[in-house]
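What follows is a structure written as structure tokens; I'll ask about it next.
All protein chains of the complex are present and in place, except for one that has been dropped.
On to subunit A.
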Amino acid sequence: MSYFILQILPYVTGAVFTIGILYRLGRWARARIVHNITLSPFPKTNTEVATVFGTEVIFFRSLFKSDFALWIGAWFMHIALFSIIGGHVMGIYFLGKQFVYIGMSEGLSEFMSNLLGTTFGIIMFIALLYLLYRRFAIQKVREVTVTSDYLHLILLISIVAVGNIMRLIPDWGIHYEPVKEYVTYLVTLQPVPAEAEVLHTPLFAVHLLLVQILLMVFPFSKLMHVLGMFAERWIINRKYTEPAPGLPNIDIPAARAAGLGLPSEGGVE
């Protein structure tokens, strides 16, 4: 089982994820931006457009203004998520020594890597629980939810829960080194040796299996909002240049001097 999850499935996942996303993007690209539906106030320059994109992506600006409670849950969840994705890449590649490059000692760097990983793991877990809670508790959210919305959140919560357990109970966890070796085998298309530690760490296999399920679901689900946001804002946050005001052949002082509109006896007929 571990062998299937670790050795075969990753390639399937990779293929489904990539082809799936290309397929979805292709569907979007085929339809066109037919009319100008820029949302006002219109950005007047490309810098303003970039600012809109930037603040939406980094701060979730619209959400902040429209639903603050959700913003708290969603923003912290996403920040934790990005940090964790970044942390996985860096931690595994540099074996936890990535902070040496900003002047820390090796020991401190590994400590920081672990501390940050654990902290964001817990933040994300709490934030996800809150997102799940509001799906049950807030009427308007319950009313827009279908089964798959709950399942997505439960899947994510499981991934994070397993990850956190591996961190908090070191005996059940795994170090960076064996994972790096494993990733190297995968990337260089070599078989993973039967004695490799990853094959004998059950929670690692579970964690990886759940992540792969998420990645395979990704292109066929609302998780595409990641790219959808850019595609949608590309339509509704565009630069617009106003036509010049001013009417042809108008000379207001002359019109007033001529007494236009004033009844004949009062005007300069």
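To be clear about the criterion, a contact is a pair of C-beta atoms (placed from the backbone, for glycine too) under 8 Å apart; a residue touches a chain by one contact, two chains touch by 3 or more; residues count from 1.
As a working rule, contacts and distances are computed from a predicted model.
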{"item": "Hidden chain of the complex, named as in its UniProt record, picked from \"cytochrome-c oxidase\", \"Sulfite reduction-associated complex DsrMKJOP protein DsrK\", \"Acyl-CoA dehydrogenase\" or \"ABC transporter permease\"", "value": "\"Sulfite reduction-associated complex DsrMKJOP protein DsrK\""}
{"item": "Selected from A:3, A:28, A:82 or A:101 as touching the chain missing from the view", "value": "A:28"}
{"item": "Residue, one of A:67, A:181 or A:197, that touches the chain absent here", "value": "A:67"}
{"item": "Options A:1, A:37 or A:194, residue touching the unrepresented chain", "value": "A:37"}
{"item": "Touch list for subunit A against the chain that is not drawn", "value": "24, 27-28, 30-42, 56, 60, 62-63, 65-67, 70, 74, 134, 138, 140-141, 143-149, 151, 220-222, 224-225, 227-229, 231-233, 235-237, 240, 242-256, 258, 260-264, 266"}
